[in-house]
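Every protein chain of the complex appears in place save one, which is left out.
Coming up: subunit A.
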């Protein structure tokens, strides 16, 4: 036996011993696997959220904009009492809901086509086509929409024959652009659900006397609904947190994100207080969606 051979078998047997020891201690194995990611989650994610929340109770020196670490609920009071803040918060929630509703309405027929109508060998290609926009830079896409919506741009030109003007820059433009941006996140879960919908459920419905429209209403949509809710978690939270799109195509429109952004320099604690609003709204939204069973189909 050559020396190197001996070394290698010795090394291998050590690895085997270690593997065996770990196999007999499932708890140790699990903690070794999970420690790093749990630390990441706890320190970086939850930690920064906690800092955000705590700093929302601080104040600033109104002359120097220096943060003063004095406990106060003034910022949250301002949130609920200042009309501008209240208006912006409700507008942001409205935009997120509108984007979500539009995404659902557009995604359902597209997903139905890609998952059930298109020939099976084309389906993967169609899914790739739906995902392709996600590979492009967010900014590039938003600026493309700025061009489309510009005065005399594509939108104006397309709507001119109908005697209409394009929406121009503003709230509508922001909703349209956000809908375009987040649409893939809605199509994908619905596509998956429709693809997994067993054919024989449709057969059974027809067999019991249901015409196709009835089957769609009574069988397909209810079975797909949790996936729509799952997709809406993406479209809703992504819309609620967005501020760049609004800046680029929204004209003078302001959403929560814009307020956070504009307060960061002057009044960091106020920005933090504003920043907790979407967090709270999304937690409420997630709790609502959990009741539909959406989270188990994510």
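Rule of thumb we're sticking to: contacts are C-beta pairs under 8 Å (C-beta built on N, C-alpha and C of every residue); 3 or more make two chains touch, one makes a residue touch a chain; residues count from 1.
In this section, contacts and distances are computed from a predicted model.
J.: Using the UniProt record as the reference, specify the protein name of the hidden chain from among "Cytochrome c-type biogenesis protein", "ABC transporter ATP-binding protein", "Glutamine amidotransferase type-2 domain-containing protein" or "Heme exporter protein C".
T.: Per the UniProt record, that chain is "ABC transporter ATP-binding protein".
J.: Quick one: which of A:78, A:154, A:219 or A:264 touches the chain that's been left out?
T.: With A:78, A:154, A:219 or A:264 as choices, the missing chain is touched by A:219.
J.: Among A:177, A:205 or A:276, choose the residue that contacts the chain missing from this document, as touch is defined above.
T.: From the options A:177, A:205 or A:276, the contact with the absent chain belongs to A:205.
J.: Name every residue on subunit A in touch with the hidden partner chain.
T.: Those residues of subunit A that touch the unshown chain are 198, 200-201, 203-211, 214, 218-219, 222-223, 225.
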